[in-house]
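This part shows subunit A:
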Amino acid sequence: MVPLWMYLAVAAAMFCIGVYGVLARRNAVAILMSVELMLSAVNINLVAFWRYITPENMSGQAFAAFVFVIAAAEAAVGLAIVISIYRSRRSVIVEDVNVLKG
Partner candidate 1 sequence: MDFNAFISDANLLPWLIPVGPLLAFLIITLLTNRSKLVPATSAEYGGHHPDYEGMPVLVVADRSRVISIIVGMSGAIAAWLISLRVVADALALPDFGKKVLESSAVWMSTGAFTFNMGVLVDPLTVIMLIMVPLAVVMIFIYSIGYMAHDPRQARFFSLISLFAGAMLTLVVADNLLLLFVGWEVMGLCSYLLIGFWFEKHSAYRAAIKAFTTTRVADVIMLLGIVYLYATTGTLNFRDILYNPAPEVEAVTEEGQAFKLDTVFARLPSAQEGESGETAAEGEAHSEGEAASAEEGHTETWAQRLAATPAIAFGGISAAGLIGIFLIIGTIGKSAQFPLHVWLPDAMEGPTPVSAMIHAAAMVSAGVYAIIRMYPLFEAGGHPHDGDFTSPLMLMAIVGSFTALFAATIAIAQNDVKKVLAYSTISQLGFMVAALGIGGFVPAAFHLITHAFFKALLFLASGAVIHGMEHGEHHVHAHGHGHGGGGTDGEFAHDAHAAHGHEHGIVPHAGVPHAGSSIEPHDAAIGDEHDTLHAHAFDPQDMMNMGGLRKTMPITFITFLIGGLSLSGLPLVTAGFWSKDEILAEAWLGLTEGFGPHALVFIALALAAFMTAFYTARQLCLTFLGEPRTEEAKHASLGNGVVSATMTLPLIILSVFAIIAGFVGVHPDFPILGGIFSANGNPFFNLVTLSLVEKPPKIDFNIIPVLFSFGIALGGLWLGYLVYGRKPLTAGQPDPMIDALGSSVHNTLKNKYYFDELYTALLVKPSQWFSRNVSYLFLDKGVIDGFLHLIGRAFTWFGDMLKVVNAWLIDGVGDGVPELFVRFGAWARNIQTGRVQQYMLLIIVVALIIGIVFAVSTGTLQASP
Partner candidate 2 sequence: MTIIGIDVLTFLIAASAVGGAALVLLPGTAQYRTLVRYTALTISTVIAGISIAVFFAYTGSTNTGGFGMEVNVPWFPVLGVNWHVGIDGISAAMVLLTGILTPLAILISFEIEERVNFHMALILFFAAGSYGVFVAMDLMIFFLFYELTLVPMYFLIDQWGGPNRKYASTKFFIYSLGGSLGMLLAVQLIGWSVSQVPAEVVETLRATTPALANYAAGSPSFSIGVINALWPALTTQVGGLFLGIDVNAVKGLAFLGFFIAFAIKVPVWPFHTWLPDAHSEAPTAGSMLLAGVMLKLGAYGFLRLVIPFFPDVWVSDISILGAFTTNFATILAFLAMLGVVLGAFSAFGQNDIKRLVAYSSVNHMGFVAMGIAVAALTYGQMYMSGGSAFVQDAILATNGAVMQMFNHGLSSAGMFLLAGAIYHKTHTRDMTQYGGFWVKAPIYGGIFVFTSMASLGLPGLNGFVSEFLVVRGSWTVFTTLTIISMIGLLFTGGYILKGIRGVLQGPFNMHWKDYKLEIEVREVIAIAPLMALMLITGIAPNWILSVINATVSLMMGVQV
């Protein structure tokens, strides 16, 4: 059977790609997608640990289901914000949106 570390390695790789995307991409939509990627990597971890370490306990699957819901909600809200920013600024480049600057 495929060993646990392989799942973990894939998940880690996915997470790193997500982090990279979030930090490096300038397009807000791409950043959102990278966040989705990071969430998926976490999901892989959750499911993998459940399957290999505590298969009798369902909490791992339950957490994964939660993460799906949150990811969906986040995508919906995030995309809505991006679209509204785009409407007001005609841009989805995050550098252009720095109203939080102190």
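The candidates came about this way: all candidates are chains of the complex that A comes from, given by their letters.
Going forward, a contact is a pair of C-beta atoms (placed from the backbone, for glycine too) under 8 Å apart; a residue touches a chain by one contact, two chains touch by 3 or more; residues count from 1.
Computed from a predicted model, the values in this text were never measured in an experiment.
Only one of 1 or 2 makes contact with subunit A in this complex, and that is candidate 1.
Subunit A makes touch with candidate 1 in their complex at residues 19, 22-24, 31, 94-95, 97-102.
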